[in-house]
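A single protein chain has been omitted from the complex, and every remaining protein chain is retained in its original position.
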Amino acid sequence: MPILKTEKLTKKFGGLVAVKNIDFEVNEKEIVGIIGANGAGKTTLFNCISGNLKTTSGKVIFDNKDITGHKPYEIAELGLARTFQVVRPFANKSVLYNVTVGAFLRTNQKSEAIEKAKEIINFLNLSSKTEVLAKNLTLPERKRLELARALATSPVLLMLDEVMAGLRPAEIQDMLKIIEKINKKGIAIVIIEHIMQVIMSVSNRIYCMNFGEKIASGTPQEITKDKNVIKAYLGDEYGIPEN
Amino acid sequence: MGLSKKQIKVILLIFSTITVFLIPVFIKSQSYLQIFIVVLFFMYLTTAWNFVGGFAGVLPLGHAAFIAIGAYVSTILFMQYHISPWIGMFAGGIFSAIIGVIIGLPTFKLRGAYFALATMAFAGGIKVLIDNIDTIGPINVGGPRGILINYSGNSFVNFQWVSKVPYYYIILTMVIILVLFTVFMMKSKIGYYLTAGGEDPEAAASLGINVAKYKLIAMALSAFFTALAGSFYAQWILYISPQSVGNMNLSFEIAFIAIIGGRGTIIGPILGALLLKPLEEFTRTYIGSALPGAHLFILGLVLVLVMIYQPRGIQEIVLKLSRKFMKRISKKV
Partner (left out) sequence: MGSAILNGILMGSIYGLTAIGLTLIFGVLKVINFAQGAFLMLGLFSTYWFVELTGANPYLALIFVVPFTYFTGYYTQKFLIKPVFESEKDVREPIGVIIVTTGIWYMLDNLALMLFGAEYRTINVPSLSEAISFFGLYAPLSKIIGFFISITIAGALFWFLKYSKMGKAIRATSQDREAASLMGINQYKIYNVTFGIGIAICGIAGTVLLPFYYVYPTAGMHLDILDFVIVVLGGLGSIPGALVGGLIIGLIESVGSQFISYSWTIEIIYLLFLVILFVKPEGLFGVKGEF
């Protein structure tokens, strides 16, 4: 059963069509990847779903509710959390403070919020940094903090915008483990990434976008064999011979 | 065996509280006591301003309007309907909070600079309005001449005393309540949400925070508390006019002192008032007649320097120094 669905979602900036007639589906407890070159419209699609951008036409349906045009905070309240491509922690606050802000979405009690925040910090192996100010963290730590904060809002679906970008291979492996761990808790995940290998190993299904349009979708195996994908995105780099 | 930092803090806190409460016992001169009242009055105003200007992360430049609303509401109720200023104070506060929300509702959606301009224009409009109105129906507003408040001798109900001492204790209590309220609020969900929204509205919204709603709450609280100070002012000075309570300079002074002290921190506005108001009174008294405007010039200069060299306010320096001092003490004791 799909938890998130978009129907003919379109976003125009002036004359430029950034996202065109996208039909997109995420099932419960699934990991879905979105790939595409820079400027393919992946982040714009995210922003339309999360309410950060107004959609030009089309629908976004989350948990059987039409959330098109809803405000970002309302969408977060419904259980759809997201991270930003450029991480945006509250820089002058501690890790615990940052995550507690997220946890307050489901409780008014500070003690409860803090307890939950600590739990999540532990879960993401950040406990040694609990009291460190966000601005003093390294990039991988900041990415994990961003994830922790979103996770603290108890989402049903988590949308990750290039959480792997800028990380070293070993750090990417850590992050992948974390994503699988989160998924095991029953949270559906959508990942935008342009590092192909990364997304292949972890996704159940993949969508490929090019110039705002969906050009292919399917399992990782299907995607790697898709002609359109090879032409538009993989190019010679992947070099899968045509049958 | 040395004392722990916490113990030293507690001792210092108790010591300073006692000192503050004993000031009127030792300072008999009414004019000196007046300076202490002024300092506390501004501590209160800057702390209330900080709800919006500090925690909510925008720049309100029209808080004099809320002082004026508080002062006029309680005074009109007292003078014409014989309602105790204590009640009028809260009536003014609630009225002011409503106005604050009305101003905040459209402006919190706009860029920061627009909010600053809107609050400034609103306060300017309120002042000109009072300046232009003598009476509204049966209500005497007094126009530019203002309202002189009937003096009827010592009376708690009438919020009037011959001596300045009761005023000192009232404003001191108000400061303590407001500061405790702030501390409590900032440790609660509202405080967390307000800070998050002030630092990065978009990131905050992605965590389910209705940023505008929390800014409005801050605005309502700030306007409410500021208006209480307006009523206090009216009963303390026993005369109000658009010039004395609605003046743009007053709006700016509140903002400046809070910013110099360190906006967005609890201690900043308190320190700002504590350090700047006496300095200001001093320059006004001693060089004010030879060089009028010197105290405001200094205020502007300090503001510019602080913004360039110490944008988080002087509280940062003071806290650093006090930490060093504490270390030294805890070693010695």
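Going by the order they are written in, the chains are A and B; count residues from 1 in each one.
Simple rule for what comes next: contacts are C-beta pairs under 8 Å (C-beta built on N, C-alpha and C of every residue); 3 or more make two chains touch, one makes a residue touch a chain.
Keep in mind that what you see is a predicted model, and the values were worked out from it rather than measured.
Enquirer: Going by the stated contact criterion, tell me the shown chains that border the hidden chain.
Expert: The chain that is not shown touches these displayed chains: B.
Enquirer: Using the touch definition up top, pick the residue from B:Q80, B:N132, B:S163 or B:T285 that touches the left-out chain.
Expert: Of the candidates B:Q80, B:N132, B:S163 or B:T285, B:N132 is in touch with the missing chain.
Enquirer: Which candidate, B:L13, B:L148, B:L180 or B:L291, sits in contact with the chain we can't see?
Expert: From the options B:L13, B:L148, B:L180 or B:L291, the contact with the absent chain belongs to B:L291.
Enquirer: Which one, B:I266, B:L303 or B:I329, makes contact with the chain that was left out?
Expert: Considering all chains, including the one not shown, the answer is B:L303.
Enquirer: Touch as defined at the start, partner being the missing chain; which of B:G124, B:P166 or B:P278 qualifies?
Expert: B:G124
Enquirer: Where the complex has a chain not shown, which of B:P24, B:G57, B:G70 or B:G93 is the residue touching it?
Expert: B:G57
Enquirer: List the residues of chain B that touch the chain left out of this view.
Expert: Residues of chain B in touch with the missing chain: 57-59, 61, 106-107, 110-114, 116-118, 120-122, 124-125, 128-129, 131-132, 200-202, 248, 252, 255-256, 259, 291-294, 296-297, 299-301, 303-304, 307-308, 311.
Methods note: only the chains that are shown with their structure count from here on.
Enquirer: Quick check: how many Å separate the C-alpha centres of chain A and chain B?
Expert: So the centroids are 44 Å from each other.
Enquirer: Under the touch definition given earlier, write down the residues of chain B that touch chain A in their complex.
Expert: Against chain A, the touching part of chain B is residues 187-189, 192-193, 195-196, 199-200, 202-211.
Enquirer: Can you name the residues of chain A that touch chain B in the complex?
Expert: Chain A reaches chain B through residues 50, 52, 71-73, 76-77, 81-84, 88-93, 97, 100-102, 104-105, 108, 110, 113, 149-150, 152-153.
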